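Input: a single structure, listed below in structure tokens.
The complex is shown incomplete by one protein chain, all other protein chains being positioned as in the whole.
Entry: chain A
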Amino acid sequence: MVASALAQTSPETLARPSAGASLDIDNVSHAFNLDGSTLHVLDHVSFDVKPGEFVALLGPSGCGKSTLLRLIAGLEPPNAGALKVNGQTITGPDPSRVVVFQDPTLYPWRTVWRNVALGPEAQGKLKESRGRVDEAIDLVGLGQFSKAYPHQLSGGMAQRVALARALVNDPSILILDEPLGKLDSLTRLTMQSELVSLWQEKGFTAILVTHDVEEALFLSTRVIIFSNRPARIKADFEVDLPYPRHRGDPRLAELRHRSLAELGLDSTW
């Protein structure tokens, strides 16, 4: 249903004129205060993301990946270090860096259309963006549901609306915080392919946090594996496979073995 014509492109030809931004994460550390004691979640994390890359962040749960995403989104400032988009330091949230959370977090009092329209509305350019809102809803295949309220949607549909709500802003970086984590496994597989197609069509830089090793390898051009809290980078490798990928590909299995080993699960192979 989504831009499948573009799905034949290989990673080499993906070095196309890209709408994505570069992201430099430079020596970032972050900690929380919990009842007086300090909880270190990120420890001198550094990596650079090239424009248009699809980077998956893997790591044990609670290791601080989601915190890193909040820092990239600009929802919180880091305790130490700097995050830069296209060379400019991130100082706050911006519609060019939109987050899709694990929960769709749709506004229950707004229809699908008005949920998607919130970005343009908040930026005061709803009038000229009406067509874009319709397009974004059509892009995720929910054109018939634009007047529905969130409580009338299934989990997968709600997450598609959340995706449309992000894409309508034409983000240069799309931040995905376990966006498919709560979906049933079939919807999840379908939406993985849809995400790849959207990314190929739009050319944004994608940062995905997931717990699913297979999902990370199926979607991304690069995987970064974090240690236990406080998170340090343990491994950082390219997924050198063309799209569309095939789940049975032996190279994927190989990379999966390597990832699980890095996550301390070698004995399960």
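One rule holds for everything that comes next: a contact is a pair of C-beta atoms (placed from the backbone, for glycine too) under 8 Å apart; a residue touches a chain by one contact, two chains touch by 3 or more; residues count from 1.
What we mean here is this: contacts and distances are computed from a predicted model.
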UniProt protein name of the chain not shown, from "NitT/TauT family transport system permease protein", "NAD(P)H-nitrite reductase large subunit", "NrfD/PsrC family molybdoenzyme membrane anchor subunit" or "Transporter": "NitT/TauT family transport system permease protein"
Residue among A:20, A:64 or A:119 that touches the chain left out of view: A:119
Missing-chain contacts mapped onto chain A: 70, 73-75, 93-95, 97-99, 101, 103, 105, 107-110, 118-119, 121-123, 149-151, 165, 169
